[in-house]
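The complex is shown incomplete by one protein chain, all other protein chains being positioned as in the whole.
Letters are used for the chains, namely A and B, taken in the order the chains are written, and counting of residues starts over at 1 for each.
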Amino acid sequence: MSLLERHRNIIDFALSSLGRRWKKNLALTLVYAFIVFTLASVIFFTEAVKREARAVLKGAPEIVVQRLMAGRHDLIPAGYIDILKKITGVGQVKGRLWGYYFEPSTGANYTIVASGDPPLEPGTIAVGQGVSRTLHAAVGDLIPLRGTDGAYVSFEVARVFSHASELVSADLIEMPAADLRALFGVPAGFFTDLTLKVRNEKELVVVADKIRRLLPDTRPILRDEILRTYDSLFDWRSGLLLVVFAGAVAAFIIFAWDKATSLSMDERREMGVLKAVGWKTSEVIAMKSWEGIIVSLTAFFGGILIAYVHVFFSSALLFEPVLKGWAVLYPRFQLIPHIDPYQVLALFFLTVVPYTVATVIPSWNAATVDPDSIMRL
Amino acid sequence: MFGRKSDIFFVGVALGAAALGLMTAHADYRIAGAGPSLMEKAALVERLELTDLCLFTDARYARHPSVADRHSAFQDSPMSAEHFPSGTVVLPPPHLCPQ
Partner (left out) sequence: MVELKHITKVFNRNRPDEFTALLDVSLLVRAGKVTVFKGPSGSGKTTLLSIIGAMAKPTSGRVFLEGKEITSLSERFLTEIRRRTFGFIFQQFHLIRGISAIENVMLPATTTGEKHATLRDRALRLLDLFGLSAKARSRVEWLSGGEVQRVAIARALVNNPAVIIADEPTAHLDTRLSMDFLGIMERLNAEGKTIIIASHDPLVYESGMVSRVVEMRDGEIRGPRQSA
């Protein structure tokens, strides 16, 4: 009880002490909170996308077989389907038709995919929200698309994919397979790539190996690789952000270090006074620790809460320029928040602890002054 | 009379912790409610045999990173925004730049 009371008294004084230079300390706290905010935003965002990818892409084809010609992706003959079917352990093999369509008037890139099951009526398409936005197209509108022969073909929008599915469908145009072949001039007997279902997941690697040996001009891509691609993709993108951000962090460290290490004469004198009026060295250091804890804890709470609002309520508004790149069509999606307590804890220890230590260590020397030094001043 | 300054600190910490708790609760709530939308997306992925999330549409190696060619950097346009780390330090050849 007296320990608690003592520390409450020390916190009282630490707050008064901070209040004296409140402009400086407020600025410091804000800059600090901004750093926590950026870090936490990156962590929240990348973690949420990774989890979403993992959940959504569970149904993605287990193996995609691409044909490579001279190191580039090429159309794959339908005859390969029968070869692949003969591999033990392979279930269903399907040919996939898809491609990209660049719309010069808006500058947007669309992904056109052949209709799945149930198929669309000939001459109709289903479009994603992003396509609908850039082309101002609603159900029933006609959209002209330029074919390989230079002629425009009009398609009627039969359906617009829901807003909720935007994270996978924003730039999609789904059309009947025959229309797609006609539009892009894909010859009969060829597909963009092939997808495989494997009966036993444990055999994936073995099957992929067999594909490589049977069809040396192809490249099998496993679903696990896709998920791994996302992991590394986001590790890389967030890494890039962090690199840019590292400069700011370094600047802050220098600033904080400078502020903490170069105790002003005033502060040294104050510590001398505290010692002289009967504070122990440990109590002076405790007071300084509380100062550090108050500043860094405020910054931690503030930064992390604003980051949460930023990422999950405003859809990471501030990151948009970075994530968008040159894209005209940008999917609007609300990520499903996921808070990893371990990450919050890590963030806590990466922010609160170093700052507190950085404020305490330089005070150590000043706090160990002889109490009578103030009398000899 | 005037409350203690340390009370402000304790109340602040309590509020901060409560807000963190609220944040976690909100996240759980959203996760619980996300089922249908996740199912919808997963169903679409299954039906159209999609392989990637639609995050970046600026280049095909960014739109479909999993099925892009192995060496797909620079292929869409020598000026296109580059996806690979090396792209941030390699400039396009001067004769391809405008001006």
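Observations on the model:
What we mean here is this: a residue touches a chain if its C-beta (ideal position, glycine included) is under 8 Å from a C-beta of that chain, and two chains touch if they have at least 3 such contacts.
Here the structure is a predicted model, which is why all the values come from computation and not from measurement.
Shown as candidates are A:230, A:279 or A:355; the residue that touches the absent chain is A:279. Residues 1-3, 5-6, 8-10, 12-13, 16-17, 19-21, 266, 269-270, 272-274, 276-281, 283, 370-372, 374-377 are the ones on chain A that touch the missing chain.
As a working rule, only the chains that are shown with their structure count from here on.
Look at where the CA atoms of chain A average out and do the same for chain B: the two points lie 3 Å apart.
Chain A makes touch with chain B in their complex at residues 8-9, 11-12, 15-16, 19, 49, 52-53, 55-61, 64, 66, 68, 71-73, 94, 96, 100, 108-111, 113, 116-117, 128, 130, 161-162, 164-172, 174, 193, 195, 219, 221, 223, 225-226, 229-230, 233, 236, 240, 294, 297-298, 300-301, 304-305, 308, 312, 323-331, 336-339, 341, 344. Those residues of chain B whose C-beta lies close enough to touch chain A in the complex are 4-6, 8-9, 12-13, 16-17, 19-20, 23-24, 26-27, 30-31, 34, 36-38, 40-60, 62-71, 80-81, 85, 88.
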